[in-house]
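One structure coming up, written as structure tokens, with questions to follow.
One chain of protein is taken out of this complex; the other chains stay put.
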Amino acid sequence: MSPRSATPRSTILSLTVSGLTPVLVLVAVFVTFRGHNAPGGGFAGGLIVGIVLVLRYLTDGTEAVRRLPVDPIVVIGAGLLLAVATGAVPLLFGSSFLESAIWKVNLPLIGEVKIVSSALFDLGVFTLVAGVVAAILVALAEADNEARRGETGDPEDGGPLDADPLDDDDRAEADR
Amino acid sequence: MSIAQAGLIAVLFSVGTFLVLHRSLTRIILGIGLLGNAVNLLILTSGSVPDGVPILGTGSDPADFTDPVPQALVLTAIVIGLAIVAFLLSMAYRSWTIDGNDVVEDDLSDRRIAAEPDVDEDFGEET
Amino acid sequence: MLILLIVYAAVAAVCLIGHRRLDRVAFPLSTVPHIVTFAWLISVAPSVLDGDPMVASIDWVGQLGLSIDLRLDGFGLLMGLLVTGVGALVTVYSSGYFSESYERARIAGLLGVFAAAMLGLVWSDGLLTLFVFWELTSVASFLLIGTDDRSATARAAALRALLVTGIGGLSLLAGLVLLGIAGGTTTISGLLAADPSGGVVPAALVLVLVGTATKSAQFPFQFWLPGAMAAPTPVSAYLHSATMVKAGIVVVARLAPTFADVAVWRPIIVVCGLGSVLLGGVRSMRQQDAKLALAHGTVSQLGLIMILVGLGTPATTYAGVAVLLAHALFKASWFLAVGAVDHATGTRDLRRIRGVRRFGVLATAVVLAAASMAAIPPTFGFVTKEGALEALIEGGAGWPGTLALVGVVLGSLLTVAYTIRLALGVLGDGTIAADAIDPEHLHRPGPVLVGPPALLALLGLAAGLAAGPVGAWLARVAASLDPASGGRELYLWHGFTPALGLSAFALIGGGALWWSTRAATATTDAPRSLSTIAYDRGYEGVLSGSRRVTGVTQSGSLPLYLGIVLLSVAAAAGAALATHAGSFDWSAVPLANSPLEVVACGATALSALAVAVARQRFAAALALGGSGYLLALVFLLQGAPDLAVTQFLVETVTIAVYLLVLARLPQRFSAAPDWAPLGVRIAVSVVIGLSVAGFALQASTARTDPSVAEEYIARSEPEAGGRNVVNVIIVDFRGFDTMGEITVLAIAGAGVINLVAAARREQRRKQLLDGTDVKDLSGRAPEVWR
Partner (left out) sequence: MTGGLALFVAGPLLGTALCFIVARSQTAQRVIALSVSGAVTVASIAVLVHVDTVGPVTTSMGGWPDAISITFVADRLGALMLVIGNVMMFAVLVYAIGQGSRDERSPWYAPAYLALVAGVSGAFLAGDLFNLFVCFEILLMASYVLMTLEGSDDQIRSGTTYVVLNVVESLVLVTGVALVFATTGTLSMAELPDRLAALPDGVALGLSLLLLIAFGLKAAVFPLFSWLPDSYPAAPSPVSAVFAGLLTKVGVYAILRTQTQWFPDSNRTLLLVIAAATMVVGVLGAIAQADIKRILSFQIVSSIGYMIAGIALGGVAAVAAVVFYIVHHIPVKTSLFLVDGIVEQDEGTSELSRLGGLGRRSGFLAVLFLIPAFSLAGIPPFSGFIGKLGVITVGLDQGEWWIVAVALVVSILTLVSMMKIWTGAFWGAAPDNRPRGVLRHHPLMSTMTWFVVALTLAIVMFAGPIYSFAERTAADLAVAPTATTTVGAP
């Protein structure tokens, strides 16, 4: 089970997982929006995305999570921002915090669709949860990389989470 | 809450407590996980009795719904539990990188005072 | 009055803030408020003495009876004149005394703070006002004693003074609050008018007396005062002889006329007072440091004053006021003179001082002050001592008064003896010490150092010669304490009275005592007093006791802390069960809601037990995961599909994180000593589990009102647009909780990233230390870091 022992990786499994990724993410989004009327919700959806990432990590190793298209920290921030902003926007219109609105929209082909503002809130939850799981995985992957780099002496640039590189204090301490 | 559920709560609580009272941080975290499960079950079962699933339009009568509030509370508690366990695990990891194990040691200053109650290193100035 | 206090505080603040920049001018500057106040007091004296006190009041915390109530009456006037008069002389003296190596501005500032506090104290009418100023003087005294903070002796002495007076202060506070409650008033004048009795009053008075005894260095709390001599001499002269140590006397003087008849009062006063008189006198004979000898003498004299004002008869009150004035004059003079001698000779050791006689003015001041201290006619010391003996002979205070008379005579005798010894030591050249100083190498003290003590000594002589008018004036002062004291008089000569006989006896006996012990007292230093030893033992006891207690309460062991918390929970649940057991209806509880539930619960429990017995991390984590998955089934059976789904997903992610982290840790659990045998740990765990579950079971049947859920179900679809009530609750009705919950998750994520990064940082640091190629470490050249 150890990710370090996961090399050499099973190519077939790897291909399967990476091929399924978009599908599973779509499923996650669906679970999120379905949640208002059936079991599910943003939290469950976000976790599904997280599990997909875990699978990628296990099959493709650290590279899979280190090369994410977006910085997971920004994703966390965006999710929280969306959730809180959804709550705060009604205040601008003199309503209460988190007061929900229901819009009915007539879409061609599909017919009348009810859009609830709290779905946006749930989307924020979804984003944040996915971001947190991703961030944790990336952090562990970085550490993994670092450990291996330490063993092999193979220098490499910091990953996406390298927000706090070694600073002067560290250096001073090391100089002592 | 049925006797069976109460029994499960008792077991989860006991095992959780047993694990928490160890010195290995990993065991403590495992124990906290079990305690968290116990508490979640407690929230759910003490506040509601099993009945219709609280989803409208699935056939059961709203009057027969089981109380949805404890479910919502447990959902929140589960997420918080996840957050806590993840953070604690990273502490265990950090602890391991420091000294190669995850044993929670006693506080050094406290031990010093307990070991030498009569020595006050820098305040013994008396004329 | 308030304005004057503010002026003091402002000048003090200027000194403290200006610090180094004001070093030279600080003392002259701080003389100003003394002089202004002194002049103001003189100007208002006639009306105040005519029985027309001035009052001022600021409300502070009215709800607690806490306000700044000032009332300037005759006695306050006298004390005010002393504080400002001696204060002015001391600041003038200080400007010559302190060299540049002292932080003069700081000392001047603190002296100013003290003077303001002391004036507030002697003028306060509010019970709590009194306490506020009282503590302020303690604090100022603490900081001033510690002027030479690099000396361990000074630090310890300062702390001792602060703690002893602090303890007394709290006792006083408790006493004053109780008196205030008993009298239904917040002011001293109100209290005296109400004259409460019975109930808590005796206890309150004892508390007050303990407070006054500490502050005025009365037996058995006298021991801090000699230590306080670590302060610079002008400070000692001002605080520890003329003013602060009179604070306790001020309080006793104000209360005695009303409360002296309460049974506990006079015995305490007389025992403490006599103890101080005799102990101080004896110990003064054994000191080789002139200042210490004076300090013990002060203890003795204060005991006398305490007895006089404390007995509370009109005659003793009057005599007490007179002795108080006399003592302030001669003792301050003495201290300042010793300071000047110290300045001139470089020592205060009575065995080493030589050649002071050549400084005529200074020597005269010493002689005059000594004469007043030993009560030799025609000094004011003699006049007042006569008055005191008269008053004691007059009686009216029962057996404590008689006892006091005997003690005071003995005390006077001792006073004469130690005064002779002290005066000869300072002036005489009969030194025997090998390291006596060379009289040829003395610095002549300047007029600033000699003037103030000489002036005070002269005043002592003048007041003695003018005993009549001064006595009459003092009678008007004393009338503010006890109207019956008014109209009394002092005489330089009033015939051959028993008092005169006793005075003569004391003089002759004292002389004889000095003569007979002069050889013995010239060599040995006094040992530590019993009270000092008791204090030190007590203090050390507190230090080591606190370490012992803390060693027990603060084990530093996490399992123990957790055990305490969880056992508290068990105790709480157990207490609830015990209270409720009788009325609990067990039949209302079903064994299980469905057969499947029993299976699910049992499986979950077994899986949980597996966690406990697992020896390897992976196995334990997997067992935990299994237990979590099975719990999802229990949730589903309870009618909670949302929960089941979430629990399932969370458990999956949790296991993943577990495994990713555990992959790095050793396979087996780290070995560490257990805090208790296995059996105990299991027993504790089971007790906790059972009690919590039992209480939960009980509570789950105690529902009294319908759940709020009914509203949620009814409003879910029409108003919130969702059919899944649970989801609507978490994103809408209780969306705020969810917002908080995801915040927790986000912050936890940040924490995880941070800690993992910390581990990486350390790894890099280690690599730096190991000399691994620095340049390549993060792909940047080292210069980038600068």
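Labels A, B and C are assigned to the chains in the order they are written; within every chain, residues are numbered from 1.
Throughout what follows, a contact is a pair of C-beta atoms (placed from the backbone, for glycine too) under 8 Å apart; a residue touches a chain by one contact, two chains touch by 3 or more.
Here the structure is a predicted model, which means the values were calculated and not measured.
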Inset, instruction - Give me the visible chains that the unshown chain touches, in label order. - result: A, B, C
Legend entry - Identified contact with the non-displayed chain, of A:29, A:51 or A:78: A:78
Inset, instruction - Just name the one of A:13, A:26 or A:91 that touches the chain not displayed here. - result: A:91
Inset, instruction - Could you tell me which of C:166, C:220 or C:428 touches the chain that is not displayed? - result: C:166
Inset, instruction - Spell out the interface residues on chain B facing the chain that's missing from view. - result: 20, 25, 28, 32, 35-36, 39, 42-43, 46-47, 69-70, 73, 76-77, 80, 83-84, 87-88, 91, 94-95, 98-99, 104-105, 107, 109-110, 113, 120-123, 125
Legend entry - On chain A, residues whose C-beta touches the chain left out of the figure: 73-74, 76-81, 84-85, 87-88, 90-91, 94-100, 163-164, 167, 169
Inset, instruction - Provide the residue numbers of chain C that touch the chain removed from this figure. - result: 16, 19, 59-66, 103, 106, 128, 131-132, 135-136, 138-139, 146, 149-150, 152, 155, 158-159, 162-163, 166-167, 170-171, 173-174, 177-178, 181, 542-543, 545-547, 549-551, 553-556, 558, 561-562, 564-566, 568-569, 571-573, 575-581, 583, 692, 695-696, 698-700, 702-709, 711-712, 715, 732-737, 739-741, 743-744, 746-748, 750-751, 753-755, 757-759, 761-762
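Convention: only the chains that are shown with their structure count from here on.
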Legend entry - Of B-C and A-C, whichever chain pair has more C-beta contact pairs: B-C
Legend entry - For chain A paired with chain B, centre-to-centre distance based on mean C-alpha positions, whole Å: 26
Legend entry - chain B-chain C separation of Cα centroids, rounded to whole Å: 44
Legend entry - Residues of chain B whose C-beta touches two or more other chains: 55, 57, 75, 79, 86, 90, 93
Inset, instruction - Could you list the positions in chain C whose residues touch two or more of the other chains? - result: 641-642, 646, 650, 653, 657, 661, 664, 723-724, 730, 738, 742, 745, 748-749, 752, 756, 759, 763
Legend entry - Of chain B, residues touching chain C in the complex: 1-24, 26-28, 30, 33-34, 37, 40-42, 44-58, 62, 65-69, 71-76, 78-87, 89-94, 96-98, 101-104, 106-111, 113-118, 120, 123-127
Legend entry - chain C partner contacts - residues on chain A that touch it in the complex: 1-4, 35-44, 47-48, 50-51, 54, 57, 73, 76-77, 79-80, 83-84, 87, 97-98, 100, 102, 114, 116, 118-119, 121-122, 124-125, 128-129, 131-133, 135-140, 142-143, 146-147, 150, 153, 155-158, 161-168, 170-171, 173-174
Legend entry - chain A-facing residues of chain C, complex: 618, 641-642, 644-646, 649-650, 652-653, 656-657, 659-661, 663-664, 720-724, 727-728, 730-732, 735-736, 738-739, 742-743, 745-746, 748-750, 752-753, 756-757, 759-761, 763-765, 767-769, 772-773, 776-779, 785-786
